[in-house]
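Heads up, one of the protein chains got dropped from this complex, but the rest are sitting where they should.
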Amino acid sequence: MPTLGHTQYGKAETRVVRVFRDGDPHEIVDYNVSAALSGDFADTHLTGDNTQVLTTDAVKNTVNAYAKEAGEAVRHPESFGLALARHFADDVPQVQRARVKVESYPWDRLAAHPHAFSRRGAYVRTATVTWQDGRAWVASGVRGLIVLKTTDSEFHSFYTDRYTTLPPTNDRVMATEVTAQWWQTDLDADWGASFDAVLVTLSRTFAGHHSLSLQQTLFAMGTAVVEEQPGIGEIRLSLPNKHHFLVDLDPFGLKNPGEVFHAADRPYGLIEGTVRRDGAPEAGPAFDPGQGW
Amino acid sequence: MPTLGHTQYGKAETRVVRVFRDGDPHEIVDYNVSAALSGDFADTHLTGDNTQVLTTDAVKNTVNAYAKEAGEAVRHPESFGLALARHFADDVPQVQRARVKVESYPWDRLAAHPHAFSRRGAYVRTATVTWQDGRAWVASGVRGLIVLKTTDSEFHSFYTDRYTTLPPTNDRVMATEVTAQWWQTDLDADWGASFDAVLVTLSRTFAGHHSLSLQQTLFAMGTAVVEEQPGIGEIRLSLPNKHHFLVDLDPFGLKNPGEVFHAADRPYGLIEGTVRRDGAPEAGPAFDPGQGW
Amino acid sequence: MPTLGHTQYGKAETRVVRVFRDGDPHEIVDYNVSAALSGDFADTHLTGDNTQVLTTDAVKNTVNAYAKEAGEAVRHPESFGLALARHFADDVPQVQRARVKVESYPWDRLAAHPHAFSRRGAYVRTATVTWQDGRAWVASGVRGLIVLKTTDSEFHSFYTDRYTTLPPTNDRVMATEVTAQWWQTDLDADWGASFDAVLVTLSRTFAGHHSLSLQQTLFAMGTAVVEEQPGIGEIRLSLPNKHHFLVDLDPFGLKNPGEVFHAADRPYGLIEGTVRRDGAPEAGPAFDPGQGW
Partner (left out) sequence: MPTLGHTQYGKAETRVVRVFRDGDPHEIVDYNVSAALSGDFADTHLTGDNTQVLTTDAVKNTVNAYAKEAGEAVRHPESFGLALARHFADDVPQVQRARVKVESYPWDRLAAHPHAFSRRGAYVRTATVTWQDGRAWVASGVRGLIVLKTTDSEFHSFYTDRYTTLPPTNDRVMATEVTAQWWQTDLDADWGASFDAVLVTLSRTFAGHHSLSLQQTLFAMGTAVVEEQPGIGEIRLSLPNKHHFLVDLDPFGLKNPGEVFHAADRPYGLIEGTVRRDGAPEAGPAFDPGQGW
């Protein structure tokens, strides 16, 4: 007879927008919240006995209610996730682990107007909060940040086998779409300031690093974050190499000294790596495993 | 025997990136170019005789070559589209009409670095250029610009029928994702300045307008553009009403005075309209018909 | 002073599923309905006077109610669209034109079970119904039908210019994703049988036609439909050339006689054309203009 292994369930992608009207100008947060619960839920799988099942509809309702009830915690995805995860773990007895993932869509003030906004679009801020056995882990993150440099990138002197045909290059366009998660060892961080600082560090390092490989750039980016942010124990980066291929214009009698490129869709290189603070404890369940093959 | 009606063909979505290295800092443009040709192409349809068919591969090659050859015209989607459309119409005898659509992805300088960029993400700039019978039409545009206002929007006193259940409101969240095209009657415009000015006008009007309906806001936005930009003869706006529904928190003993909203996906209202300069000539084939039901 | 031009508005993408339980086995239809209204709606644009505005929420309600009320008309996207368009045009006085677009997602019975289904996925069936000045136009259609042939496709003897580098070929893989709309001159057609017949004709012609160009295949497909279906006055086809490029395996000491291909994403050729029944009247507003550059 087969047996039930690990399970989890919850409500994914509750799209909640909170408006803060008590000040002038107004402020907003715009979240996509997914919550997953594990615990004493075998009965519903085995017999259809739902006595222990908190409905996923109630999970959604909780997200919405907490957008009102959770006070200042609503203002950042990390603190909002912590409030929600603690609630599910503490207030629903059969829950042993709660994981709350929050995507936060940044908005900018529009036309310097106190009540109007435009969606930034340049990236999505993320937070993964895991509450288990009375303890919390927070991984902050970013995805969708597309960056490109027109020089200061080389790639040569690599291993060659029977299938290697790539010519080496001393100057190429390098572009990537940054997905990163970093484990916050300090649960009382100033979440907004911390995120902004990491974004600056990732951007500045990508821009200023003379790259011999995207792997090297990845390590430089991760190292800079860990060195500059004492509250971050580990960072995981996933960097697709968004290839820009030099177009051969010779057939048309034209030179192309690094000017015209084809931005390819697929396939793409995918470079993934972890950078850890020396002596940092294990990150446990902090990271969203959806990142990484 | 059936007969052949209107046809067109070409290469869609050539993704070309041009780097300008002659100055410091570097500059880039990032385009997605689609070109469609109409003309004396019946033979290939009727008999498979390809004597008159410029290959779509050559269309792609032309886009890439022009990214090098077209000089300063490469810097803006309108001027790049004009150069390409004129070439197809003038240099390929069997072409009677050429339409070139350019999507332009804006990038910002990253970390104040002269060779690094991040993709803006907030919108896509568009241009549709049509060359026909020796004459050109240019429609500039924008899509993907998501804006929201937290107040200054009412909707009430509407028509009611048997299927009307919507309660009127004096204060709602209003959000939309702007798609707009505007017909440029001046083909020597300063394309960059023109686009920036229209974006400011659209944004400022959306932000500052006290709205009684999204229809009214649409007309206000279009009117402001036409009034402030003498070179624009007509503008077409497509504004989905990205509904933000107030969540009922009563069951949880909570008040919700315009604070917690559900950002819905589907269905959505869709408001479309045209605003024309008084006395402007007909726009002819200027607009991309892909906008609009 | 700018003036208001053409406008339309409505509710897009109402996702309604209707279950027919009166028989055994059960049956379902699965629709995505978008309705757009034009008419006497200037006031809301010009002054925010909504007296004439049927709310888009009521449009959604109507779609849902008609999924119950419209009887057998619910079973096909064409007849459902006709019922809805007629209602808006006839029962809402200020409406002069109603256009209803229905996407229908086909489902297959699952495991020969009377109450279980799986979504077919191979294509989406479409219908565009336009009611104007007391008259109706129906365009049936299909999109997302991906077809491929491994031989019987040539492309050579084409026009060459300075930018032409494509080698001619006597045998290539040809693949496309069919989008088609056809104008139904008979409004009492057996919609299900008609759609099935057109799908068979399009498929059989694509499969059996020895192609000298995708343009020729397009005309053959359209001609077969019009010849076999007396109720169809005109068909418009949009056929992207989903390029399958032969991979060069020479560097690895391997021959590749038409065996290994790279399925490219972008750019792609895009071939569009119209085939008309001889003597058919003009199709008027029958076709969804969203198809076509």
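To keep things simple, chains are lettered A, B and C as they appear, and every chain counts its residues starting from 1.
Going forward, a residue touches a chain if its C-beta (ideal position, glycine included) is under 8 Å from a C-beta of that chain, and two chains touch if they have at least 3 such contacts.
Quick caveat: nothing in here was measured; it's all calculated off a predicted structure.
Student: Which of the chains on display does the removed chain touch in the whole complex?
Tutor: A, B, C
Student: With respect to the chain omitted from the figure, which of A:S79, A:S140 or A:S211 is a touching residue?
Tutor: The single option touching the absent chain is A:S211.
Student: Footprint of the hidden chain on subunit C, which residues?
Tutor: Within subunit C, the residues that touch the unshown chain are 15-21, 26, 28, 30, 61, 64-65, 67-69, 107-108, 110-111, 113, 115-123, 144-152, 173, 200, 203-204, 206-208, 244, 247, 249, 251-252, 254-265.
Student: Over the whole complex, note the residues of subunit A touching the chain we left out.
Tutor: With respect to the unshown chain, the touching residues of subunit A are 1-15, 32, 34, 36, 41, 44-62, 65, 91-92, 94, 99, 101, 155-161, 163-166, 211-213, 215-216, 218-219, 222-223, 226-227, 234, 240-241, 266-278, 288-290, 292-293.
Student: Residue-wise, where is subunit B in contact with the chain that is not depicted?
Tutor: Residues 162-163, 165, 251-252, 265-266 of subunit B touch the chain that is not shown.
In this section, only the chains that are shown with their structure count from here on.
Student: List the centre-to-centre spacing of subunit A and subunit C in whole Å, with centres computed as mean CA coordinates.
Tutor: Centre separation, subunit A to subunit C: 38 Å.
Student: Going by the contact rule already set, what residues in subunit C reach two or more other chains?
Tutor: Residue numbers touching two or more other chains: 163, 165, 266.
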